[in-house]
Every structure is written in C-alpha cells, then in structure tokens.
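Of the protein chains in this complex, all but one are displayed in their positions.
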Amino acid sequence: MSAQVDSVPKTLPGRYYTDPEIFREELDRFYCQTWVCVGRTEQVRNPGDYFLREIARENIIITRDRDRNIRAFYNVCRHRGTRMATDPEGSFAGRIQCPYHGWTYALDGKLIGAPHMDEAGGFCREEYPLNRVHAGAWDGHIFVNLNPNALPLETQLADLPQKFRPWRMGELRLARRIVYDVNANWKLILSNYNECLHCPLLHPALNRLTNYLGADNERPQSTYIGGAMGFRDGAQTMSLDGERRRDYLPGLNAEEREKVCYYSILPNFLLSLHPDYMMTATLWPAAVDRTGIIAEWHFHPDEMGKPDFEANDAIDFWDITNREDWKICELSQAGIQSRAYQPGPYSDRETLLHAFDQMVLAREREGREGKRR
Amino acid sequence: MSAQVDSVPKTLPGRYYTDPEIFREELDRFYCQTWVCVGRTEQVRNPGDYFLREIARENIIITRDRDRNIRAFYNVCRHRGTRMATDPEGSFAGRIQCPYHGWTYALDGKLIGAPHMDEAGGFCREEYPLNRVHAGAWDGHIFVNLNPNALPLETQLADLPQKFRPWRMGELRLARRIVYDVNANWKLILSNYNECLHCPLLHPALNRLTNYLGADNERPQSTYIGGAMGFRDGAQTMSLDGERRRDYLPGLNAEEREKVCYYSILPNFLLSLHPDYMMTATLWPAAVDRTGIIAEWHFHPDEMGKPDFEANDAIDFWDITNREDWKICELSQAGIQSRAYQPGPYSDRETLLHAFDQMVLAREREGREGKRR
Partner (left out) sequence: MSAQVDSVPKTLPGRYYTDPEIFREELDRFYCQTWVCVGRTEQVRNPGDYFLREIARENIIITRDRDRNIRAFYNVCRHRGTRMATDPEGSFAGRIQCPYHGWTYALDGKLIGAPHMDEAGGFCREEYPLNRVHAGAWDGHIFVNLNPNALPLETQLADLPQKFRPWRMGELRLARRIVYDVNANWKLILSNYNECLHCPLLHPALNRLTNYLGADNERPQSTYIGGAMGFRDGAQTMSLDGERRRDYLPGLNAEEREKVCYYSILPNFLLSLHPDYMMTATLWPAAVDRTGIIAEWHFHPDEMGKPDFEANDAIDFWDITNREDWKICELSQAGIQSRAYQPGPYSDRETLLHAFDQMVLAREREGREGKRR
C-alpha cells in the first residue's frame, strides 16, 4: 500500500527475481513458447555440422540436413531415451547414431536403422523419428522454438530485419566467444543492458566514449526494446581508446556510422551493433538466480582477412564492461533476496526497464488466462 | 495414447527415473523392506570386526558378536543419538562405545554401560539396546533387512543357493574393490546389466569374447532375473585377451566351465560368475539420478596363494567395460529427463528389462494397495 503513495513507477516485487515457481513459469513462457536465439549459421556451415544448446533444461541438437535446411532436434534417442550427441559441437557423418544400441537417424530426423527391432512383431520404423524442434534464421542468427505450434519467426521479429538490414549481419564472422556464469536472474541482466544511468559510476571507461544522457530510445515494441547512443567527440567506436581500427561495415550510411544500436530481442538476445563490428549476447537462465551468458564478437570477413586485423581493443573493452555489469547484477540479485527489499522508484532514465517489467507482467497475465481457458 | 497403438512392449514412463517421490517410495520398497546384499563374511572374520554400510540414507554397522553371529545395528547411540562408529571398517574392542558420553554396548547390542544414568531415578538399562537390523548370509554374501518383520532370507533367495552351489562362493576371497559414482537411476544400471544388445557398439573388447546374440536367459523369477552366456571360439573367460590365467573354480563341471552367469538379485546385487572368478556389484541409490556402485573381484584362495597369481586381466577388462556402461547409463538418465522422452520400444533382445519393469510396477501396486488397506 504505502509503497504506492507516490506516483513514480516502481521496480517489480522481489518474487519475480527469487521465486522458483515464477522462474519455471517464465522459463516456459519465454523460452519454451517463443523463438530463442541459439547461435549463428556459420556454426552449421555444412550438412552434418552441429552444435548443442541447453534451453530451459532441454538439450537441443542444431544441425543442417542434406538439403541444407537448418534442423533442430531434442537430443533424445527414441529407443531408450539416451542422449546421443555429447560433444558441444562437431559434425555427424551423414547420420545421427545413438551410441547405446545403434539406432540411426537421417539428418532430417527420420529413423533409418534400429538393430533387431524388426524381429519384434508390430514395430513400425516411421513412428520413431527424432523429436523435431522448429528452427529458422535471420541474417545469420539461428532461432529455435520449442513450441510445436510456433508462430513464424518473422512474426516475432516484426520490423527488425528491415531495421538492421544495412549492417548486413549475415556476412559477419565470429572472432571471439566468451561464456559467463552470472548469479543473477535473467531479467536483471536484461534490465542492466537497457539503461546507461549506471554508466558514470560503474563504467568510467565506457563513459568517456559515450554520453549516458544521450540515449535515443525507440518506443518499446511487443518483442523487443532498444535504442541507439552516439559517441562523444573524438570517439568512433566502443573500444579501449575509442579509436576505430577497422573499416566501417560496408552497408552503413553516415548516420548509421555514428551510433551504436543496443537492442534486447526477447527473450534472450542482446544485439549491439557498432559501426565496425557486432557484439551479441544470448542469455541462458539456469535457475531463478543464475544465468549463463554467451557473448560473441563478429567482424566483417574482409577486415578479418587483413594482416593487421585487430579485435582485442573491442573485445577487451566489452569484456571489462560486461564483467562490471555482471558483478552489479549479482549484487542486485543478492539485495533483492532480502526481506527488506521493496519495489523502488524508476527515474526517467529507466523507462525501457519499466516497459520491460510491464511486458513480463502482461505475459504472465496472458499465460494465466490461457491456462484458465 | 498414441504411444500404445503398436503392440511392442515399451520402456517405463520417464517419471520412474526422474521423480524424487517415486524414488523415495522405491527406496523404501526395495531397500528398506527386502534383503539387501551388503558385503562378504570375510569382512567380519572375527568377533568385533565391523564395517559400515549406507542403506537408503541409514548408516548400518555390520559386525560379528562373541558367539560368531553376524549382527547389524543402526549406527545410533540410544543416549543422544550420536553416530558411534565412523571409520568405514575396523574392529571393536569387544564392545561398541559411543565417543560422546561413553554409553557402551555389547556386540549383541545390549547396553552394558551408561555413565551417571543410574543417578537419574527410573532409568532402566534394558530399555536401551542398540536398534537391531536383521542380518543373514548365503555362501559368503551378507544380507541385511531393515524391515523389522522381514521374511527369512531363504525365502527371498528361493532356488539361488542350490543353483550356484557348484561355484562354492563362500570359499572365494576378495582381490580388488572399485567404487563408482554414477549419475543415473539405479534401475537404469540394472537394465544395462540385463541385456547385451548394446555390446557390439559399446563394448568392442567384450564383443570379441562373447556372442551378444547367444544369451541363454532364464525365465524371470520374482526376486531375480538372469541368464548365462557362452564364449566365442578361443575365449575361456572374460579378460583382456580371453585367456584364463587361473584354474577353474574347483566345483564346476564341464558345462559350467564354459559360460558366465549374469544374475541380478533384487534389489541391489549383480552376480557375475565366471569359470575362474566371481565379480560382484552392489548398487547404492543415493538420489533419483545417482547411484553408488561397489564392484568386487573374488578369486579362489588356492589361486591367490600362487606366486604367479594374476588378477588384473580380469579386473581391468571389467573396469573398462563397467566405465563404458556407467557412461551410457548417465546419457540415458540425461535423455530420459527431457520432456521429449516417451516410452520406447523393446526388442526381443531386451525381454529381461521388460520383465524387470513389470516387477517394479507390480511392487508399486502392492505397496500402494498395502497402504490403502
């Protein structure tokens, strides 16, 4: 009650960051019902190439079939349930074989071999394909959707493909991947990404390159939130010294060369588009208070082919900044777990967070109404 | 529903491998109500010798009293509940003394000393013996039963003593013990032990010695399942090269010398009788998805006394094979935990597994009916 006497918008109640039951519901709602970014098409360049991804405790195989379609399957043999692939990435020799009793599947999931099963009367091979998961791609980013009745990926992406076409993300290539393990709820990481009010105190290096008051936020959409920030005088990109050591990405116009776009594409994809490179982060909730983060730095292959190509100025800059962010998210998580925590007031510099909170509440309402029906 | 349209017998629903509540019930039903194999009589050769065993989270002392009876007790002092013995094995000096306040018990469990208790009016020493557990032995194997109303051990063993008399197991002695910690439900380990359909792919070394299609399975009994397998040409026992480096066990006839008997004696005893040695494994469920396994290799003392006695050919062979098995059981556990897992079809080579599953279900039904009554 008394928490609502003033008119300032407030942070969410603590249970949204601490209650395992709400976490399980959010995991289902956001990670099992919608499209989740899992990686890049260059990870499955050739048929049979694959990588594994853990989504909401489900181990998923992402691969490419003989017709070059991207395919995703639950990593579960239809015979006795064995997990088949164990290396986090690799290449299948034209087929997926369970190591236990040798059941064998084509790259499109069809069962093509089941030793000694035909001796058993009534066995019908067609009934036991791998369990398929919807898969799709946008400009090099692979998405999967565990919901059997998934809407098309395009619906969820809305106008994003058009908005970011100039960056030609599909052409970019991975230079470095860093995996973080953060003791904080996934939403705290998203919230942290969506405001720069904390930049002066927490990120002195970043604050020298960009003006934290200069964020140009777009009106929140139903599946993403974000905005752009320009540079302070003298800076040309986000790097240790603000210098740009690579050509601009080839498709950008003058205006696009002078900003960084920071977008949170729900539920798990943080897309940071720089004038000369792309940083991505995908969030992997492991528990109500724990989230894995896969951060990647992608550059244009023309630049990567140059003998003096350098990426560490950008990678190290963000690695330092990321660690500062994850650390403060962990302290937020710790504090919010207190009985003393109450929703606190948002400033005008935190409007995207309030919008995100409202989305979370709206999805919760929809989910509960859906169940009631 | 649709999972039942074909007539093939199927594996159990996933909850039998993942639900902690079903696990607790099974632990009670199989490990607290029936006879469980805990070790060998040679571990308590003399009065006062003892070893500890954790059964269904209960720490049990197995010892031998002055009259040479094997005795088992909860490791709990009747004064303030303290666990008394802590070394996993050892020898009591004629009595069991609690290290806290010195309450002292005879090897048959009677309380014989309780310092300063007699000052308290109304204290009656006879009311505080150690909590006894039923204990018994079969041919050198010690069994205990936590059920106060246990049926005789002989009832549970049925015809096993007669069946395996020729191996004279009571004479054999331990050469090596290896303890494994496996992230899989105990039933998956039993299932793995009861079929060799997986041998060609998983155990190439084993498959060179024995024909996986040659299993001669006995009709499943209510307390055990098993069968025998012969050797391929040139092999004489299960060892790294199939050579037999020890005399045949003394009581075996020609037919018994040419096979290995693999028996699962419920709930926890895997008995592998070879022409020249015995391998045993006991299963110790620690959680729904975790099981300790104590594997032991026993040989005839006449052989062990020979200067050129060798055991590593047999131990290493099975240690390698065991690790291959435990690894695949862990992958089964991981896969079955998926929402995508559904009961899968058994082949004709997996009939013992189906029989075991049916036993598990039958005991569950009995248990629930027992409660209802």
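Note that the chains take the letters A and B in the order they are written out, and that residue 1 is the start of every chain.
Note that a contact is a pair of C-beta atoms (placed from the backbone, for glycine too) under 8 Å apart; a residue touches a chain by one contact, two chains touch by 3 or more.
The structure displayed is predicted, hence computed values, not measured ones.
Colleague: Of the listed residues B:Pro20, B:Pro99, B:Pro301 or B:Gly370, which contacts the missing chain in the full complex?
Modeller: B:Pro99
Colleague: Thinking of the whole complex, not just what is shown, which of B:Glu25, B:Glu42, B:Glu58 or B:Glu89 touches the missing chain?
Modeller: B:Glu58
Colleague: Which residue among A:Ile96, A:Leu249, A:Ile294 or A:Ile336 touches the omitted chain?
Modeller: Residue touching the absent chain, from the options given: A:Ile336.
Colleague: Of B:Cys37, B:Cys77 or B:Leu160, which one is in contact with the hidden chain?
Modeller: B:Cys77
Colleague: So one chain is hidden, and I want to know which residue out of B:Asn131, B:Asn183, B:Asn217 or B:Thr321 touches that hidden chain in the complete assembly.
Modeller: B:Asn131
Colleague: Touching the absent chain: which residues on chain B qualify?
Modeller: Within chain B, the residues that touch the unshown chain are 57-59, 74-84, 86, 99-102, 115-117, 119-124, 127-128, 131.
Colleague: Tell me, which residues in chain A touch the chain that this view leaves out?
Modeller: The missing chain touches chain A at positions 5-8, 11, 14, 191, 197-198, 200-202, 328, 331-332, 334-342, 344-349.
Just so it is clear, only the chains that are shown with their structure count from here on.
Colleague: Please compute the angle of the rotation superposing chain A on chain B (C-alpha atoms), rounded to a multiple of 5 degrees.
Modeller: Fitting chain A to chain B on C-alpha atoms yields 120 degrees.
Colleague: So the centre of each chain is just the mean of its C-alpha atoms; given that, what is the distance between chain A and chain B in Å?
Modeller: Taking the average C-alpha coordinate of chain A and of chain B, the gap between them is 47 Å.
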